[in-house]
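As you look at this complex, bear in mind that one protein chain is not there, while each of the others sits in place.
A and B are the chain letters, set down in written order, and residue numbers restart from 1 in every chain.
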Amino acid sequence: MSQSVQTAQAAQETYSQVGGDLYAEVQTFYAWQMRRVDSLDIEGFADTFTEDGEVVHSGGQRQSGREEMVAGMRASLPRYRDIAVRHWFGHPLIEVDAVDPDTLRVSYYTLVTLTDREGKVSFQPTFTVEDVLVRRGGRLLTRSRVIHRDTPVEPAS
Amino acid sequence: MSQSVQTAQAAQETYSQVGGDLYAEVQTFYAWQMRRVDSLDIEGFADTFTEDGEVVHSGGQRQSGREEMVAGMRASLPRYRDIAVRHWFGHPLIEVDAVDPDTLRVSYYTLVTLTDREGKVSFQPTFTVEDVLVRRGGRLLTRSRVIHRDTPVEPAS
Partner (left out) sequence: MSQSVQTAQAAQETYSQVGGDLYAEVQTFYAWQMRRVDSLDIEGFADTFTEDGEVVHSGGQRQSGREEMVAGMRASLPRYRDIAVRHWFGHPLIEVDAVDPDTLRVSYYTLVTLTDREGKVSFQPTFTVEDVLVRRGGRLLTRSRVIHRDTPVEPAS
């Protein structure tokens, strides 16, 4: 899957310019959303998605709707019992839908740190994420998220 | 202390929208401030705080005023003798004071890398920081900083 993303990215010939307000709006939305997930506020995190929001994890599992997301996150909670998790984002590319200005396609890098009680930091693999965000009542929500684990690529040429 | 922050964050129900200019202003301020600290420019770093600026470290130590900050940093210099330190920030949330538009509350994640002479990178624990910034003569300064070491949380629900 990562392979296909990277091929798609490699094939793309240009990128959208983004105004400052939109850039700040998107970055602030993610800052908020990641505080929810990093504080294990499952309900609050689910609320940053549309009711019919969907997440496709790098392993292929798909969660559809807030209820499935909440169940999935609750099941994975034991993994975070003794660590503080932080999601770091890098290099967002934002594209406004040509027809609907309230629909955005955003891709970004993620690095996830796990800090244990002694302060030792370890890392999950890096990922590249592709989101569709929608603006509803002036607020952004995630409608779909596809998470790709970063894997080695064969050079494009 | 981290616990209480995260509880506070979990309890908060929404976040402030931020315009592009303000977002860039704050990010640029931090880029400048962190170059000061990472180049061990103690006086220059202290100058990015108000005269009565205050820092509360994650261990509870409090430094009040530029003079105490300078003394504290000078005392910790030996720690950085053979390493290059870099502070990385993530996910800023910016809130303008309801009464005074020149007062901002900002919170963000930090990751600190230590690179030794051989190029080996190690990491300090991750932190979440809460700042109060003030704009004086068109320039931002830090008036207060509270640094929380990230610790495991019990899920909110």
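A few notes on this one:
As a convention for this text, a contact is a pair of C-beta atoms (placed from the backbone, for glycine too) under 8 Å apart; a residue touches a chain by one contact, two chains touch by 3 or more.
Every value quoted in this text rests on a predicted model; they were computed, and no experiment measured them.
When the full complex is taken into account, the listed residue touching the unshown chain is B:35, out of B:35, B:57, B:105 or B:149. Contact between chain B and the absent chain runs through residues 19-25, 27-28, 30-32, 34-36, 39-44, 74, 77, 80-84, 86, 88-89, 113, 115-117, 119-121, 138. Within chain A, the residues in touch with the undisplayed chain are 2, 6, 9-10, 15-24, 88, 90-94, 108-109, 111, 123-126, 149-157.
Keep in mind that, in the parts below, only the chains that are shown with their structure count from here on.
One inter-chain figure worth recording: chain A and chain B are separated by 25 Å, centre to centre, where each centre is the mean of the chain's CA atoms.
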